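Shown next, in structure tokens, is the structure this report addresses.
Other chains dropped; remaining ones untouched in position.
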Amino acid sequence: MKFGVVVFPGSNCDHDCHYVLNDVMKVKTDYIWHKRGEIKDYDCIVLPGGVSYGDSLRTGAIARFSPVMRALIEYAGRGGLLMGICNGFQILLEAGLLPGAMLRNTSLSFVCRDVWLRVENTKGPFTSSCKKGEILKIPVAHGEGNYYADEKTIKALEDNGRVVFRYCDELGMPSKLANPNGSVNDIAGICNGKGNVMGMMPHPERCSEKVLGSVDGKKLFESAINFLAG
Amino acid sequence: MGVSEKTESAEPAVSEQLVRDHNITPEEYAHIKEILGREPNFTELGIFSVMWSEHCSYKNSRPVLKLFPVDGPAVLVKAGEENAGVVDIGDGWAVSFKVESHNHPSAIEPFQGAATGVGGIIRDIFTMGARPVACLNSLRFGGLSNTRARYLLKGVVGGIAHYGNCIGIPTVGGEIYFDETYDGNPLVNAFCLGIIRHKDIARGCAKGEGNPVFYVGAATGRDGLGGASFASRELTDASHEDRPAVQVGDPFMEKLLLEACLELLKTGYVIGIQDMGAAGLTCSTCETASRGGSGIEIELSEVPKRETGMTPYEIMLSESQERMLVIAQKGKEKEVKKIFEKWDLHAVEIGHVTSDGMMRVKNNGKVVVNIPARKIAEDSPVYVREEKKPAYLEKANRLEEEKLAEPGDYNETLVRLLDDPTISSKKWVYEQYDHMVMTNTVLRPGSDAAVLRIKSAGKYIAISSDCNSTYCYLDPYTGGKIAVAESARNVVCSGASPLAVTDCLNFGNPMKPEIFWQFKKCVEGLADACRSFDTPVTGGNVSFYNENSGGAVDPTPIVCMVGLFENEKHITGASFVDEGDFIYLIGNNRSEIGGSLYIKNVFGMKKGKCPVLDIEEEKAVHTFCLEAIKKGLIKSAHDCSEGGLAVTLSESCIMSARGLGARIDL
Amino acid sequence: MFLAKVYVTLKKSVLDPQGVTVKHALDSMGYRLVDDVRLGKYMEIKIVSVDRKEAETLLREMCEKLLINPVIEEFRYDLEQK
């Protein structure tokens, strides 16, 4: 089994994701430089958080034109597992691999704190080891995580169980205060039709070790590994 | 070889007025002519002015800074030797750290002023070859009732968040005080710490005749022209018109520069490396040549420029951000270029090392600057300023405590103290900083000290930043000692033992004898405390001329202390843990309210005797606390500071996960 | 040489948090006559070309491909010969 972590100029969480996968989960993991044109023999690829290209113009707008994106679109088309975290999620949206777009947080400022997520769908590879409705405490760190899509897209996402995570309070109930950015329907993470491509704003790699205060994030990586092991 | 008289763009002749405009005294001008053996031209005058400004040469503070203890078994690179000090943390690993001020640019443009302050201190760390892993900041603003202070606060916090979040280095702690003394002259002190193996420590020196000198990073523009000398002049109402082109930071570019430089340093092809900070190309060229005991020659037409028609004066003094000077091994030019091309960065050979000890600058082949490198870098004038005990002290220290009515309602008074912006929670600030990136943050902001793990070295460190400027106003010597003691206390409360210190000394105009007296007394206090705690000073920064139309700001010597954990199990938080735990007060609780936030809030007074600091008792408290933690007897520890015992207890309750209370028998 | 001025605004259907905040700030400063505020991006792009048609096609292509996110933004532009 081999994982890949894509590195764009300005990616900041590439080392963090690589450490969790390679050193904590003990899975062979490579870095994939954004100028690489084709991708072969990877079981799962992570688009890490960070501020690719300094968020010039729009977060993720420029990264999507890197050579690696063409290869990733083809890889995803073949059913390869692809997980976009924070800036990685924004890049998936800009590349059209997931529908919708990110607006500035309604508070207008960057927010870095723990949030609670309710697991809405456990069919996909990244939540198969979680229980439906389970509550996870995972940190967010972004300035533009206010997910938006037109009504038709939102309806399609909700009706086909493609909302993977929703912001909620400690008890799992929806709450305006608990939503860190104003996302429509408190959406924190979605997946594509086949479920092999997922994007989420919170950072699971920041809570996969006891020393950092929570291991809830580890469940996502465990799910992917168990799913691949079959 | 003299300097060609005629240069293409007619540079102004060096007149007496021009010399004064450059803050150079007649004696200093005579010294310049002696060094050159002739009159300096316009560009050379600008170079001397910025190299001999207080900001770069510390000409007024150097004799006093010699009081600091700078040696110690763990010190690998001493204060003053390089861009930042380096301290051993065992098993071949070390930390490089420093704190620097960006007060004056932040008063003019808070967002970019603070952002470039963060960018500059980060460069000082990776220029040592260290991987930056944590930033902190100490901020001071005027009273929040004043709209300008609110505007500056919003801009500075925004700038720090923008730079830190974009470059991906966590901002893990710091402190913010609000006091009328800082109206119009905020203090923005930025700290950064990096991790490095002993063998990888890089030096800022140019050695080996013929070795190529590379300019790497952003193109040069007319940013912050004369920033260094500008920082050495007071900020008065006039300065709003005197707005040099503001320096703008590009954290994305610096992230590329950081990765490229660290990758380059691994190849072993680097002889010397230095960031272009205040005084840009000027400072980096003459300091590297001076340290290497060699000369350097550069050609300005090779320097990548962002604007057209820049004169040699502008190119040499520009303070454009995100630029480095790299001296590489001859014959490795191709390899150096390849690394920077990978990261889409300029890497242009602009000159080479020479053996004649001269800093020679050419423009299209014509020599425009020819100065002995060592003389300008190290022979700056040194002054022993006049000091005079300030008149205000006698009155300020007198406080008839018996005349102060006891609080009618103690609860109301406590709530009022907790509402003071200096004490109240700073969550709304640090939640704008990404304080978790790099997944090393074990104790998050809000506790006494930031605690980080260092994955590669398998070690844990604590960092704290402190200074009570009111105590320094009432008694600079004791105030200085307390700043160090409190920083050490915060490190000890987290379970680490203090290792070393960096400081940022923010004071008024050194030409005023009362201000220089405050400065010297504070440094004496800091030095004595550092000696007592065995925490050498590894470097730092002096920022003078922090004044506004109301006079000098209170003396503010910010002390940042780094501590090392023996074991991960010793990490201790500040909030109460379980119901039924016993609460102990370690050390004497003397009834002293001089200079307290209590009398400032309730009586609007900044008066009284500064609290006593008995160093031996303080050391005993530290030793006791650390031993108790190591024996596993302590669940949480919090140091008593602003607001006193009542506030300290409240904080430990408020921060506790399950909203615990406390019952105390006085 | 052509100078393109591109005005990018959020689609009407998209809530503009920035605009709302600025309007409140102006209200609190006493500017009651402000009815609505919408914030967007303004871009100046210099295009080296002598043929207006070529410059315009290039500009539209760059906008649609990179400069604008059609899901949430709309744009209009002026093209001046310099």
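A, B and C are the chain letters, set down in written order, and residue numbers restart from 1 in every chain.
The rule is simple: contacts are C-beta pairs under 8 Å (C-beta built on N, C-alpha and C of every residue); 3 or more make two chains touch, one makes a residue touch a chain.
Quick caveat: nothing in here was measured; it's all calculated off a predicted structure.
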Copies present in the complete complex, per labelled chain: A x1, B x1, C x2
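Throughout what follows, only the chains that are shown with their structure count from here on.
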Whole-Å gap between the CA centroids of subunit A and subunit B: 37
Cα-centroid distance, subunit B relative to subunit C, in whole angstrom: 40
Contact footprint of subunit A on subunit C as seen in their complex: 10, 13-15, 17-18, 21, 66-67, 69, 71-72
Subunit B residues within the subunit A interface of the complex: 158, 161, 165-168, 250-253, 255-256, 343-344, 430-439, 441-442, 453, 455, 568
Residues on subunit A engaged by subunit B in the complex (per definition of touch): 9-13, 15-16, 19-20, 49-51, 53-56, 109-113, 139, 141, 143, 203, 205-206, 209, 211-212
